[in-house]
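What follows is part of the complex, with its chains left where they were.
A and B label the chains in the order they appear, each numbered from 1.
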Amino acid sequence: MSFNHFDASGNAIMVDVSEKVPTLRTAIAGAVLSLKPETVQAIVSGRVAKGDVLGVARIAGIAGAKKTPELIPLSHPLALHHVSIEFEVDEQKGTIAVLATVRAFERTGVEMEAMAAATVAALTVYDMCKGSDKGIVISEVKLHYKEGGKSGVFKREA
Amino acid sequence: MSFNHFDASGNAIMVDVSEKVPTLRTAIAGAVLSLKPETVQAIVSGRVAKGDVLGVARIAGIAGAKKTPELIPLSHPLALHHVSIEFEVDEQKGTIAVLATVRAFERTGVEMEAMAAATVAALTVYDMCKGSDKGIVISEVKLHYKEGGKSGVFKREA
């Protein structure tokens, strides 16, 4: 097995995509936060009066997608055409699932942008809740869906 | 429960830490990548000849710590004094554990810097391996240890 982010001598490169044809690319990635149920309840019930934790995290996630070329050393700078962040909250289980969708008409995929968006949104929720809930864990950071380009559609099994 | 990143009216703020006394702060955070065992073996065995995946990810993680104030909206810009990233590889299980340590003499903690460092390092491993291993999952993103400041030492139970 070899890694395409390195040349034949093992040197890291930004892979040459200049010969590829731009196509419409979509990627959906997710992350799941596990918190104390009372933290999740406080987030949900307090949204208007006490502060909109998820609203702040959403903005951070969108900005995170735009920061991808600065965060991931060998990634290409891409002209993103769409970023959205959704949250699915389960107050009983104490979980918040983040789902980030990114779209661009480009020569290479937008998986890393979706992964970065989901992760930065999750880290931002963590930041705002860590004062009262030190045990928070982020897991299930993964690609859910990918479309566009030669490799076709990828859809993770449930 | 209320969140200290919002004021009494529920507006997001960068919390005022100007009255706090600077102390030496340390934080250790981690993340775990689950890959195909053959991907992990290729990373380990190919380090010199085929490309140093973990070496690239380590640099990305250190840079990620420095980017924290740009990634986490309500975080304070801090003068970091130390960042290191360690990897613990289990070829059998197909896991790579990332451990990021951050230290600074500051008025507020460096947890988010350690969390960002671990996460960006893990995302960078993902980026370099996603071509041949689409099922990679990042989990166990969490704070392991924290020292300094009024709240004292935090140490996560194993």
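In this section, a residue touches a chain if its C-beta (ideal position, glycine included) is under 8 Å from a C-beta of that chain, and two chains touch if they have at least 3 such contacts.
Because the structure is predicted, anything quoted here is derived from the model rather than measured.
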Q | Full count of same-sequence chains in the assembly - 2 placed in this view | A | 6
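Quick note on the criterion: only the chains that are shown with their structure count from here on.
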Q | For subunit A paired with subunit B, centre-to-centre distance based on mean C-alpha positions, whole Å | A | 16
Q. Tell me, which parts of subunit A touch subunit B in their complex?
A. 1-6, 10-12, 38-39, 42, 46, 48-53, 56, 59-60, 63-64, 67, 70-75, 111-112, 115-116, 119-120, 122-124, 126-132, 134-143, 146, 154, 156
